[in-house]
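One protein chain omitted, others in place.
Labels for the chains are A and B, by order of writing; each one numbers its residues from 1.
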Amino acid sequence: MGPLMQGVLTILIGVFGCVGYFYFSNLVLDRLIFPARNDDAGRNINRANAVRPWLFLAPALFALCLYLVYPVVGSFWRSMYDRSGDVFVGMQNYKNLSVDPEFRSAVFNNFLWVLIVPAMATFLGLVIAQLTDKLKWGGIAKSLIFMPMAISFVGASLIWKFVYSNDPNIGMLNAIRIFFGADSPIDPLQVPFWNNVFLMVILIWIQTGFAMVILSAALRGIPEETIEAAILDGANPFQIFFKIQVPQIMGTILVVWTTITILVLKVFDIVYTMTGGNFGTQILPSYMMEYMFRDDGRATAVALVIMVLVLPVMIWNIAQARKEMR
Amino acid sequence: MKNVLFAGAAVSAMFAGQAGAQDLMFPVGEGDFHWDSYQAFADANDLTGQTISITGAWTGNEKERVEAVLDYFEAATGATVEYSGSDSFEQDIVISAEAGSAPNLAAFPQPGLAADMAKKGLLTPLAEGTGDWVKDNFAAGQSWVDLGTYADKDGNDQLYGFFYRVDLKSLVWFVPEAFEEAGYEIPTTMEDLKALTQQIVDDGGTPWCIGLGSGAATGWPATDWVEDLMLRTQPPSVYDQWVKNEIPFDDPAVLGAINEFGWFARTEGYADGGPEAVASTDFRDSPTGLFSLPPKCYMHRQASFIPAFFPEGTTVGEDVDFFYFPSYADKDLGNPVLGAGALFAVTNPSEATNVFLEFMKLPIAHEAWMAQGGFLTAHAGVNTALYNTDSERAMGEILQNATTFRFDGSDLMPGEIGAGAFWTGMVDYTTGKDAGEVAAAIQSRWNEIK
Partner (left out) sequence: MENIAGHKSALTWVTRITVLILVVLWLIPTVGLFVSSFRDRDDISASPWWQAPFPAEQTFGTRVAGEAVQEGGAFVLTGSIYEGSDAQVGAKVVAFGISRSDPTGITAGESVDLKGGGTLTVNGDGTFEMRTPEAPSAKGQRVYFAAAVPPEFTTGNYERVLYSNGMAQAFINTFTVTIPSTVIPILIAAFAAYALAWMEFPGRGFLIAGIVGLLVVPLQLALVPLLRLHNDIGIGQSFVGIWLAHTGFGLPLAIYLLRNYMVGLPKDIIEGAKVDGATDFQIFTRIVLPLSFPALASFAIFQFLWTWNDLLVAKVFLPSDSESWVMTRKIADDLLGSRGGDWGILATAAFVSIAVPIAVFFLMQRYLVRGLLAGSVK
């Protein structure tokens, strides 16, 4: 039996197993444990309904706890130990971080990333989704803009080497500068501050496709009648877009924003492969990678700092969920 | 399902093993290899049915070459060897060792990581007597024993590493024709080299190609420069103190070596493209400047592995050659040589691993790769006539004639320094920061991890 057969078999087992689990667990709940008959019918239905969400959630929660919560708790524990993992040092790793100038510049840069990348990617994604919506060749345009999503990070960093290289024979940016009369090439990745922006462009280039796909689906979800009514009222296309369509999909826009924000806090590859964190471009994920497997105490401390930075996003999401429940 | 998976892997591995055993790169008994000791080894050991797994950082054509060597082990013992190479070996081995799924043996590209793992108790010491054997049979044997000896979990020194492949770092690559046309002589002292550098500039050329770019590892070529210059400006004992941080990183001795590097890399007109280009040019692209017409530079200091990145069809010894990165005539420090090397260490012991390390002691284990090219060894018992090219034989001689051999210091420092702060510090220095400031930052980082 080749791995391919195994794969097919696993899909079948997985799919039928999942569906079967949900179906039969429901059946068992309704028929056997809390049957909706006799005198207890009303109470039993209520009881069953209290249990059911947990049936639906169980496999997901199990997988999440095992694959994510357990490592996080373990990491928190690990961050209290020194680099070899033998000596308990309490908060020492965090203290060391707070005085490390490289860490501070990484935090600062990361704030720039979090402010700029999600905003730009979402905005461009929204604009492109709207513009391509009515075009005949919109599908092709979308696929082309989506393409960077499909390129591996290694491929992407190679692509941008052809743009940013300081050799005008390879780097497009320098070739253009020389063409317009600049006398000597510069290295875009060594220009203070702007090098951060140049690196952000790469992630925006990749993530716009993501925003576009999700937002395009959301835009199509807006009922035609709403828009037609607005047109009849004499609204111009800009008014329709900003006053009707955007508010309608605000929820999705914020989801896309959140997702990309979180991604920004996670992606180390771009900085790691393009500059290795040199020239003042360090960000937290790549800073963490520098310590990973060498000083796991400090690496895990950085990881937990990153998780703390997500706190505002989490709080916002709780607020959202509360609002929906009312 | 799991059993099926494993059985499948075993069957395929078995076929791979047999295929390897059938066609050895150099037929047994032919050529000037040490066949006698190989035959004796084959007669004495039978590991039929056993499997031994090895990981290392050799990939691509290096992987093919090491597999050709491993074929001899398979043919002699009947064991199956599974070698897998990885570009991110340093991460992979830590993950698999900590997770308890380590291969039997690992070929570490440098000792720093092996020392770290030994300290965590993830390595098994080599068999009794291996140290004595290395001392007697390797050129400068004691130094190789020292480089393979690390503290274990309880702080006791034990021999963990068996050195196999050596890289020579103190080499300057040049195009003989370019030198000939311009009338330049190969410098034999550092004074001459510096004079030549200035002369090339006066003639309107650019003497050096230097490239520090290497993705996440950007900066490492500069550490080699500094180490080489450290050995040329300070006695080896100071170098050893520096590597162990017995003198601080911002000691005047170290600053001197860093500024020497700055003389080459930061002086206007000495390095192709200026310091900014030095910091960002990929080390793999950097040597191509030697071959462009007109030449972008005349000299390139890099280790013995660099010919792999020369343009296609370049012949070492003809189109390009190297000379020893010379020492100062007036400093009387002899001819120091900087090197690096890969070592085998046991990550998951079995009966077969001991036999494998016995095999590594045989000259044939070294000769089989020497004859394929791209391999230097410290094993003194090999037939040097088997080196693939004259230039490799010449490198072997540099290795033998070295009055001082020192291992790449950044490989010996803790990872955060030797593969972290030192790298980034050198990039900062190259792009204009003050040597004292950079060195002080590295030292403060070192203080943190003590």
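FYI, contacts are C-beta pairs under 8 Å (C-beta built on N, C-alpha and C of every residue); 3 or more make two chains touch, one makes a residue touch a chain.
The shown structure was predicted, so the numbers you read here are calculated from the model rather than taken from an experiment.
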Checklist outcome for this item: Touch with the missing chain holds, among A:89, A:112, A:213 or A:230, for A:213
Checklist entry - Of the residues listed, B:61, B:315, B:401 or B:447, which one is in contact with the missing chain? => result B:61
Next on the checklist: Please output the residues of subunit A touching the missing chain, sorted low to high.
Outcome noted: 2-4, 6-7, 10-11, 14-15, 18-19, 22-23, 26, 30, 49-50, 52-54, 56-57, 59-61, 63-64, 66-72, 74-75, 124, 128, 131-132, 134-135, 138-139, 141-155, 158-163, 167-170, 172, 175, 205, 208, 210, 213-214, 216-218, 220-224, 237, 251-252, 255, 258-259, 262, 265-266, 285, 288-289, 292, 299-300, 303, 306-307, 310, 313-315, 317-318, 321-322, 324-325
Next on the checklist: On subunit B, where is the contact patch with the chain that was removed from view?
Outcome noted: 1-2, 5, 8-9, 12-13, 53, 55, 57-63, 82, 84-88, 92, 94-96, 98-101, 103, 177-178, 181-182, 203-205, 282, 284-285, 288, 292-295, 305, 308-309, 311-313
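Everything below uses one rule, namely that only the chains that are shown with their structure count from here on.
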Item to check | Rounded Å distance, subunit A centre to subunit B centre (Cα mean) | outcome: 40
Checklist entry - For the complex, which residues does subunit B have touching subunit A? => result 1, 4-5, 8, 90-91, 94-95, 116, 119-120, 214-219, 273, 276-277, 279-281, 414-416, 419-420, 423-424, 427-428, 431, 448-449
Next on the checklist: So in the complex, the part of subunit A that touches subunit B is made up of which residues?
Outcome noted: 1, 3, 6, 83-85, 96, 157, 166-167, 186-187, 189-190, 272-279, 289-295
